[in-house]
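Apart from one protein chain that is not included, each protein chain of the complex appears where it belongs.
Every chain is named by a letter (A, B and C) in the order it is written, and numbering of its residues begins at 1.
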């Protein structure tokens, strides 16, 4: 993200980003807690509040910009990413955030999604994944679990769902994190990491749609199973999880395996240590694809790889061209090359 | 692909699929040899010639349907895949082929591309990857190597290119093969494998555009380096390559490594054996991403995983619904539920 | 039923249910509709809900409404002003009061009329005491309290969800309905939840008995039943559209394929058809609108009846591919359920503002057939006709409905599919040696449909200009001109196959001709017919076919002194008429408020014109 700092902004708080009007999500919608976590993160960016822009598409999740007191653009269904790209390229000093849904980003907006990631523009994407079309009242989305009965799949879906992290890596994505609406602490940590990443940062937030897809994430949010069913990955730390903190991930050939520390001679030192910065994304790809029941679901920053950023490179090319060219104004161009003067 | 067989078709030859009119690619274009390899493959499908449909978008590569004597549809730029999906779902007995370019499939058509793959419709996609927009005369495409100077990137591109195989796997693709226009034998083998695969079969054909991107593939086509720079993967065979057939691939942790047989005690048995059918795609993903100079480029069928096919499932749902419903005609529906008769 | 009460017979009545999104007003509305149908009434309904899935409770934005117009005579709209308003909270009252007729009855849940709720609704004063409600008959029922006390055994959240049945009970009494029918509806809806059925029935009965003992209800009403004969059902426009498309499939022998992407207010067509696999319907929920139409074109190429459904923004996205269907001359029906624009606009509000886009929104000279549906039930017939034209003339057809038709319902005379006309697409014959992809039927100019899988007809089509007859790609200059004219002429010739434009009223002409099209029919027809009953010289030409025009259009227009074109937009059809029949003078009446016409507005306007000299 943009690093513009401004001393006068150091005292910003979440309140500075709260809008006055009513928030129009259903009571109990998972989006509320995501909103507060975002509002709590923004003051920590060290960015002037007028330098922040939220862009969205259409969907319940895409109403987000109305509830964050920054510059905001509620775009068209699926088109948040190219709109945001235009904003960022026009003014790379801005901190640009996209908020999108699973339908907005991966159904109609799928193409823009993969292209933004591969271009590695310095934009933060918050993908609120409720695995359903919320705003249009309950049709299946590209992330709806196989076989689900929804309003448009009365006999069960016959589509293999996308996994956002897997797709992101297939599209050369440099940053991928996953978190969940029920864990504000983790959300704040992850959002801040995403904001700090230079390049396209995709954060998938598992979000509950209480009306049309209630409890789709319950296997990982229910208190009693949560700790056994998820692993919060942190760069540099061993991949340990579980209620008793006694389970870990190891490699078995090129497959991951869950082991129990203390059993079969396994010690803490045998457990894989998470390296989010590794350029080769093979392990990140494996981690992002882990699924219940065999594996815990990976949360936290799974990949954060630094590489060339589109908007930085464009600025450099422009600067270089300006520096090296004798053509400084349009008049110079118009009067260069094959010209004839008469009269 | 559809398995309709018809005894009367057993004597089909490539000639049956040759159109009469002129083929309008530039002299020396890599597409010619791809066309003849396709025409040589079609008679081997065991499918009636009128049951084959070629669908394309727009681009040099997308002129393909004009040159194959089957049913054909030259669609819109980027839209071959949804058109083909409609054809296949309307009549799953047809053998449906999509021919597309790197721009057609991954620029404007990127969204349809990833969705067709994840849905796993039984369609064969031939992606002619010349890493450039040919028809519009030489702008960079999503697969153009980073830094390339083209008509729209006079200062070099600043985009990280897609790798079609990597993207396909990120999109839950079940079949991915790569081959090259200079190797008709391999093309024919690979096209036949693709045709046999039940589900979406993506075959990337590296194709030379002699006019706008000549020699972009030369590192792997030049006679003297070809064998050292590529590896032809075959299911069940060890991953050995090189002029002397003495190099191989092994795993080093979760990274691939090139080794020399006979050196450091390495024997043939140490070399990885290719398993294209393995459901877990981690190794396929790694193989698809191998790049020069460290690794040879992987050719052949890299992944061929059997799983539920969209069009089969749809047919099943329809059959089941027909069987179990008492509503057999529209009149039954119109007169079911809350009806009042008057008069 | 208590017989101490007076029972008054009514010609028709308009009831509006309004409450929070969670108050179940849509449910109650549907229950009352069903019961009314069974009671033999004619009816029309219209739901009106917020564009947020659930807007904040107690606020104006969160009010969900359902209007129902029931009667004995022909009912053509869901009605202008309500005779009875049910307002579950102050916001519901505040939002709807202007739509209640003077002297109307307003039933409120008095439990929610307190300062907290007033504030949320934006009332500064107590509306019950500040004169706001002067001239209305107010019935203050403690709906929440009574509901809770009738189902004490339930937890209070669940209990509150049955409040709507208290309202139902009251209305069943007020309109002398059989309570058993309401119970039956509940048994049906909560088939597998006997506990819910029981609780709801308890509350329904409680409401009924409360009303029975209430003094305010000393008069009750009976709505006379309709005189129509035949089989009837209550149907919404979207369901009728879905079924009409299925009818076209069945009568043509071509399986129905729908490629679509959900969008308000068109989504229900996709939903309805996705549950009709038993009748061989295939639906494909595509990744976007472009894939939706493209898959439908592919399916048509492969011999299915290809259809795509959408609303305005989706029609924009389909523009390019619609042009491909024009060029490839394949059958295709595009249903556009119009909503307020531009851009995302007013997603849940009806409007007629996609007409020009339907006519012209494609690159190049790109003619398509444009039609419209008049009422919810007419959507069935319009969709059938669209399919018939598309398949028999090998042409894309855009069918315009709108959010008002789509979600509204009416009592619909069930047609007999067997006696509907057959559809005979020009399917090319196997091994026809003379087959050429762009050979045309000399009458219709339709090319033949040569379906993959057919022996001896292998050919290639696409979006590049085609050579006449052979269908080869052609850049020839004169050929292009010929083909452009063929495509236009093919559409124009469809005028030979559709009925002449009817005039309701003075067929031989007269003073004022009202011109309308699409979903305004009910209101415009009612307004004109009421004025005619008053002896006014006014007639109506309601256009179902927009491109091509019915053959006698010029003649129809020429017969009247004044022409007034009424539309829910800024004047699109009127400009289209001006371009094609510039010799006439057109007046126009437009409303661009995301709302249907009120009958009284139209009558006022028409009277004004009738009086002008």
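Everything below uses one rule, namely that contacts are C-beta pairs under 8 Å (C-beta built on N, C-alpha and C of every residue); 3 or more make two chains touch, one makes a residue touch a chain.
None of the values given here were measured: they were computed from a predicted structure.
> Who does the absent chain touch among those shown?
Those shown chains that the absent chain touches are A, B, C.
> Determine which one of C:45, C:89, C:309 or C:366 touches the chain that has been left out.
C:366
> For the full complex, which residue in C:110, C:197, C:464 or C:587 touches the chain that was left out?
C:464
> Would you mind spotting which of B:30, B:101 or B:134 touches the chain that isn't drawn?
B:134
> Can you say which of B:84, B:108 or B:297 touches the chain missing from this structure?
With B:84, B:108 or B:297 as choices, the missing chain is touched by B:108.
> Out of C:140, C:228 or C:480, point to the residue that touches the absent chain in the complete complex.
Selected residue, touching the omitted chain: C:480.
> Name, in rising order, the residues on subunit A that touch the hidden chain in the full complex.
21, 48-51, 53-55, 58, 65-66, 69-76, 79, 81-91, 93-94, 111-112, 115, 314, 317-318, 320-322, 324-325, 327-331, 333-335, 337-343
> Just checking the interface: what residues of subunit B touch the absent partner chain?
Its contact residues with the unshown chain are 22-27, 58, 60, 63, 76-78, 107-108, 110, 133-137, 139-140, 142, 151-155, 211-212.
> Need a quick check: the contact residues on subunit C for the chain that isn't drawn.
Interface with the chain not displayed, on the subunit C side: 50-51, 61, 311-313, 315-317, 319-320, 323-324, 326-328, 340-349, 351, 353-354, 356-357, 359-366, 462-465, 475, 477-478, 480-481, 484-485, 487-488, 569-570, 575-576, 578-580, 582-583, 591-595.
What we mean here is this: only the chains that are shown with their structure count from here on.
> Quick check: how many Å separate the C-alpha centres of subunit A and subunit C?
Distance between chain centres, rounded to whole Å: 40 Å.
> Report, in whole Å, the distance between the mean C-alpha point of subunit A and the mean C-alpha point of subunit B.
Each chain's C-alpha centroid was found; their separation is 30 Å.
> Where in subunit B do residues touch two or more of the other chains?
Correct list: 111, 115, 314, 317, 320-321.
> Counting only residues that touch at least 2 other chains, which ones in subunit C make the list?
Correct list: 277, 287-288.
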